[in-house]
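Removed: one protein chain of the complex. Kept in place: all other protein chains.
Let's look at chain A:
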Amino acid sequence: MIRASKKINNQTSVSNNACSILYIDVPEFNCNMTQIENFCTDRFNFLNEVMKLKDTLLVQKQSNTAGGGEDFNILLKRYLGSEKEEYKIKDEISHYCLRLAMCDSDDRSWFISAECAFLANRLIDVSSIISSFKGFGWSPVSQEEYKQHQDDLNYLVKKAKLDLSEVNNTHFYKLPFQDIPKLIDSKKAIIIKGEAFIFTSNFKDMIIHTFKNYLEFAMDRVKADKTRIKEEFPELIQFFKTIPRPGDGTTKPQFGNNKQIRKEDVAPLSKTSFPMCMKVMYDTLIETSKLKYEGRLEFGTFLKGIGLPYDEAANFWRMAFSKRVSNTEFDKEYLYNLRHNYGLEGKSTNYSPYSCSKIISKIPTIGLNQVHGCPYVLSLESLEQKLLELGIDDFQRIQILEATKTSPNVACTKHFNYLHPNNTFPKLINHPNQFYDQSVDYYKGLEEKKSAKQQSNKDENHPVSEK
């Protein structure tokens, strides 16, 4: 409360700022088509850079992001310039136009995450935005409320590893639980009678998540209105069609272009080229002859992605289950689903391999012998056990475990780097098949180097060789 009243003096300026970086009021500007085209293309490229920066930062990130802020500011300056008025116009026009362009496109979710990443970089004075802008539904927690729920709220303080004695009601905000499902998933909120309480260390997440909801909602509205806009501004819609696709294949990776492998290849590959999630499932399958439904889906589509054709896959699974399941039973119980995965049954959808985000969202249930999901988001203890089993040395192991705190993808990338020393892949692992493909490329590179070396040795030995 005290904090809020202090801000009253400069409330107008702060709230203007809040509104403009959260894009709440649609601006009125006069501008021509050329301007719009330039603005949009620039923002598009800028967002692309922001997303790349986010990836690199995650890989490099150790304890803080001090270096990242610099990089971002350079990007921002290059994109928007430093003239205040022009800056605002360009920023807003390009944002609202891209909303319109992306609302019904395949790249909509890319756009939304890019805008969220942009906002995350821009949010500096988090608490002043929270206290001055309430349009997203959050509200302060009163002293009485804080006292009443203190025991529960302490959970969040302990989780953030802060001192309980330094905390008071102004360190919390609350909002309807429906607005922040992701924070509820990860227990960064305490829910009491439908209200989610957020601790100061997660205010930034709270703003970004609600901003994301707002963008989704706003873009749905634009989408509903797009026919009218199409008629009124055909040239705008025409231009939108020419905007390039985001990223260099990061959003919709194409896998399955690998050369085919045989079922015998799976075992050696599992040692050299499988990410942890797939390795865990493979090992469990071989050891116990069991893999539950969700695991079969994740692992099966992965195998398909690395080039195991249907016939080989059928034999692979049949053998893997053979300790426990007879041939007839296999044909009855499992073959149909496998055919389904390969698009040979049902709606003939050819299931594509699961991405990391999808695998992360599938959390195995305790006690059901389920081993699917991402090992880096599950209990650290069993992960450590697994790393020990794989013979990863102490130093690397601690690094990987530490990295899970930043993000599972970073930990996975660390594991990749461990398996593939001196590799030159710059990207964060965000798909198990990317892990595999990079690994295969890596070994191919090694082979080529080796044979080139041999070749040159040969050449030295036989200087009169025809080549």
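Everything below uses one rule, namely that a contact is a pair of C-beta atoms (placed from the backbone, for glycine too) under 8 Å apart; a residue touches a chain by one contact, two chains touch by 3 or more; residues count from 1.
One rule holds in what follows: contacts and distances are computed from a predicted model.
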Practice problem: Out of "GPI transamidase component GPI16", "DNA primase", "Kinase-like domain-containing protein" or "ER membrane protein complex subunit 8/9 homolog", flag the one the UniProt entry gives for the chain missing from this complex. | Solution: "DNA primase"
Quiz item: Among A:89, A:162, A:192 or A:335, which residue is in contact with the omitted chain in the full complex?
Solution: A:192
Practice problem: Among A:27, A:81, A:181 or A:234, single out the residue that touches the unshown chain. | Solution: A:181
Exercise. Using the touch definition up top, pick the residue from A:159, A:290, A:318 or A:427 that touches the left-out chain.
Key: A:159
Quiz item: Where does chain A touch the missing chain, residue by residue?
Solution: 151-152, 155, 158-159, 177-178, 181-182, 184-187, 190-194, 293, 361, 363, 365-369, 379, 381, 385
